[in-house]
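The complex appears here without one of its protein chains, the remainder shown in place.
Lettered A, B, C, D and E in written order, each chain numbered from 1.
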Amino acid sequence: MARIRVINPNTSRAMTESIGRCARAVAEPATVVTAVNPAMGPESIESHYDEALAVPGLLAEIAAGEAAGADAYVIACFGDPGLDAARELATGPVVGIAEAAMHAATLLGRGFSVVTTLARTTGRAWDLAARYGFSGACRGVHACDIPVLELDDPASGARAVVADLCAEALARDGCDSIVLGCAGMAPFCADISRRLGVPVIDGVAVATKLAESLVSLGLRTGARGEYAPPGPKKYTGLLGGFSI
Amino acid sequence: MARIRVINPNTSRAMTESIGRCARAVAEPATVVTAVNPAMGPESIESHYDEALAVPGLLAEIAAGEAAGADAYVIACFGDPGLDAARELATGPVVGIAEAAMHAATLLGRGFSVVTTLARTTGRAWDLAARYGFSGACRGVHACDIPVLELDDPASGARAVVADLCAEALARDGCDSIVLGCAGMAPFCADISRRLGVPVIDGVAVATKLAESLVSLGLRTGARGEYAPPGPKKYTGLLGGFSI
Amino acid sequence: MARIRVINPNTSRAMTESIGRCARAVAEPATVVTAVNPAMGPESIESHYDEALAVPGLLAEIAAGEAAGADAYVIACFGDPGLDAARELATGPVVGIAEAAMHAATLLGRGFSVVTTLARTTGRAWDLAARYGFSGACRGVHACDIPVLELDDPASGARAVVADLCAEALARDGCDSIVLGCAGMAPFCADISRRLGVPVIDGVAVATKLAESLVSLGLRTGARGEYAPPGPKKYTGLLGGFSI
Amino acid sequence: MARIRVINPNTSRAMTESIGRCARAVAEPATVVTAVNPAMGPESIESHYDEALAVPGLLAEIAAGEAAGADAYVIACFGDPGLDAARELATGPVVGIAEAAMHAATLLGRGFSVVTTLARTTGRAWDLAARYGFSGACRGVHACDIPVLELDDPASGARAVVADLCAEALARDGCDSIVLGCAGMAPFCADISRRLGVPVIDGVAVATKLAESLVSLGLRTGARGEYAPPGPKKYTGLLGGFSI
Amino acid sequence: MARIRVINPNTSRAMTESIGRCARAVAEPATVVTAVNPAMGPESIESHYDEALAVPGLLAEIAAGEAAGADAYVIACFGDPGLDAARELATGPVVGIAEAAMHAATLLGRGFSVVTTLARTTGRAWDLAARYGFSGACRGVHACDIPVLELDDPASGARAVVADLCAEALARDGCDSIVLGCAGMAPFCADISRRLGVPVIDGVAVATKLAESLVSLGLRTGARGEYAPPGPKKYTGLLGGFSI
Partner (left out) sequence: MARIRVINPNTSRAMTESIGRCARAVAEPATVVTAVNPAMGPESIESHYDEALAVPGLLAEIAAGEAAGADAYVIACFGDPGLDAARELATGPVVGIAEAAMHAATLLGRGFSVVTTLARTTGRAWDLAARYGFSGACRGVHACDIPVLELDDPASGARAVVADLCAEALARDGCDSIVLGCAGMAPFCADISRRLGVPVIDGVAVATKLAESLVSLGLRTGARGEYAPPGPKKYTGLLGGFSI
């Protein structure tokens, strides 16, 4: 049995619930998925500023997970915020959804394209592709320019806009699969895949399976070097509670 | 339920059985693992020549798997022989064990080192790391110079030699984890991991979980471009049976 | 006249003062250097966890700088924490000290080596080198294993240990210059340079000059894409004050 | 005097003859060119599957060449199939035609574009460019979508289609030369070069000259490491004849 | 006080004067800028041939600067000709304007595009970007096809043509800033920046500030390895005067 804590790093409760549903839909029966979000920070993550300020709340959720005996963690925002810090803090493995989706994409074809929300975040997607070793496999990053919190608003027409952009990316980039670049797009995944006839990859689902797999293999983050637990340190002010 | 065909591309039946045990040990209860090896080709793979000549038999096993309704395939040789051709032929996903182990390693730390059999195969390991995007993450490839078929011979002392080499790699390369560079080393994995206190990764186990995960996510190789099924073609001579 | 806000992202007041002295020592007479540190967060930065949690306080100091009319900012920690977010928030240019030191090093020779504090931070230095384009120029990253806050404690013998490690790096790596990998090493810079006869580069000093130069050239961060000011967003909990 | 064995790895006898004519047209008078093709395998190579299954026959031709005293080998298919294995098996040098053409192109300009047959093979061309170090020099890979065996069929209009595509690649990619991406295009080379006024490179011709040059320089594959002759090994089944 | 020798490597006196004005406009009051050009070589630099033949005159100007006590040098041609040789010869730092502009651009955003003169020089700009580590940051290099010496001829309409090309590059490349790819474009810099609302970077200005900064920091080229002063050597013929 694996206890997987899926952390939505923004404070939108509706999104947390949707993410939890996606994760549970693919988890093994014996897996317990707990979907949570921080009690502090931005309600959606659409800039480096938002991302940086989502991390303390995310780390608090990791600490809470450690206390609750979580076996592994999923960071359910496509910028994979706080991944390095989370790996230091957690005993079990931590998987980001961009990381997971990109890894899966490279198992299914030579190249993938990312379809994401705001244009200003495309640089972050390229950065992550580079960090994970997938600069060559990432063929394009495209923005639909719909804000994160409007994705699930039927009035935004997001489902159709995202689907059209996926089709366009597929035609233009010569890629083998599409990576959905926001946890909020997970509910569109099956539909778009059917329409396009290529793998369309939702990082929430993949990260959940990867986390489960690592737990069942008994694998956890290597903790003898860069990812050793952070040493004792005095923290002050608003963040005093983060002292170790 | 996933039917996973784990193909040992050499003709050593003992190794096939050992590989099958490793795969079954990590598979979900509902997964059916079928471990097979080709009826033709080399009894072990220790050169580019061996690897090239293992591929026809491997592809015959993919074809047999398709006929038998396999959902996914694992190629259980650390050179990941025939991976591209297998992806064209198979309907479901195909995962190589070097690929799987390297992917897992990068989820568990910044750098990994590979411990493999013969020195002449280290170039292939570097090549694969480059192909998968992990040139930067691969910190070293070390050969124990024990032939593949002697690994399970207690007289070879392989278990201790491999463990010592892993310890040396860890100290010298500043890596976070060790990747075992031969399917024949899978039985040593748990022991070495305990001894070193870092993740030691056996590709057979990881590839089995990845194949299972992709099946449960409904993901298969993108088949609209490079990995489309091979077109009809006349084959002649010894390989006449491979005509499509 | 340029008003440069030099932000020490940890909460150690002694280190802030030392950093301020280093910056003022190289600034033009007409430049006003204001050295500050956050009111919240870790007292030193020695892990990804520390770094992530230093960023909110750093961003508060950027916001305070905007209110006070700062023309440019220096982030005076060798991990360059929060650089992307700071660039979104600030009107004027923002320069990290790792970034500054590495840029300078590549103007003075083909290769540089970094001498830093704890071994666990060497990965971050390599990451930054890669991000800035200097993977090829960075020839080595070496840790003296003295904690940040002991650097200025004469009992630690830090000055000699660091100098010896610089000499060793120079001999072993075949580099043209040494980059000091911690703001706390700035006071050692002149001495070590004299001893080694090669450029020894303190990022605090270089970043101050770069910030000054960019201001005098009228150059600021390009704000039409990734670094546009963050949009309005609701923040909650402890970080409610960061709403925009 | 050099005896060069030019191996067409597919079983099309007409193509072998055409390739032989191209090679002889550029060879020194004292060079003996023997153009052969395998007795087994696919009649043309248009997928990874075809390529993998062309290799055993190709290796049999290398073995036959060794018996006949060949001094060097050319692999006359643009995917350079079996190159590593052939290098292990052959005493003399082995040159692939993609390899040869790309090397020549980089001696004649900064960038080249490849014009090849089917779209599904463009990934392989990019892969080879990367393997040989020419990722930066390769500016484009374009497919004319004419199957290999129709190239020499006047009804296919291949000559004009290929020429037009070369012109288009030249205009679009800003390259200095064109590399023809199939041995079957060799007969078009002179015409297209005249029309475009830039170097148009046929790998069969270049590989023949490179093989000749290496022989006359007394250079052969380094055989102390990765390319040492394959060790003795039992082969079974259809491929039993490949035992060493 | 810094004595900075700004060397225009071509023999156009008008251009030297314009370059001198640009440098002086940004220098600190205490800095002495001396703008010079060689007494031999091409009147403008628009090919590798021109560039190679501009270098002897450039080196003569470095030698003259050493005799005159120059503290630092700027090479004011966007090809950064002779930079390595100049660094060997000079005691103080040497900064090229392409180098300076590209460094500054990467401090102000993730990507920059270059707008330069003749199409045949775009390869050189890409080369320099690669050499300095900025292959990833350089998003495009665009040529206006106006010869260097016509840039300041109002009849050429250069100012408008260059501005339009900058706007096009910004729209097409998704970059954060524009680098002007010729010292002769320096006078257009302020105007274009105002029009586009993004940083437009003139290398002459930036290189002057970098040279000043390095001098004030007491930093000079590392001279223990590749950039050690050239050893004594007999020179003959026309270049006999370059003996050391």
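FYI, contacts are C-beta pairs under 8 Å (C-beta built on N, C-alpha and C of every residue); 3 or more make two chains touch, one makes a residue touch a chain.
Every value quoted in this text rests on a predicted model; they were computed, and no experiment measured them.
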{"item": "Touching the absent chain when the full complex is considered, from E:R3, E:R21, E:H48 or E:R159", "value": "E:H48"}
{"item": "Residue among E:I4, E:C22, E:V36 or E:L59 touching the omitted chain", "value": "E:L59"}
{"item": "Full-complex contact with the absent chain, from E:A67, E:A155 or E:L238", "value": "E:L238"}
{"item": "In subunit D, positions touching the absent partner", "value": "26, 28, 93, 95, 99, 103-104, 106-110, 132-137, 170, 174-177, 190, 193, 197-199, 201, 205-206, 209-210, 212-214, 216-227"}
{"item": "Hidden partner chain, residues of subunit E it touches", "value": "11, 38-44, 46-53, 55-57, 59, 82, 84-85, 87-89, 119-124, 127, 130-131, 225-226, 228, 230-231, 233-240, 242, 244"}
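Here, only the chains that are shown with their structure count from here on.
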{"item": "Length of the shortest touching-chain route, subunit B through to subunit D", "value": "1"}
{"item": "Separation of mean Cα positions, subunit D and subunit C [Å, integer]", "value": "53"}
{"item": "Rounded Å distance between subunit B and subunit C, as computed from the means of their C-alpha atoms", "value": "44"}
{"item": "Residues of subunit A touching at least two other chains", "value": "110, 122-123, 130, 136, 174, 225-226"}
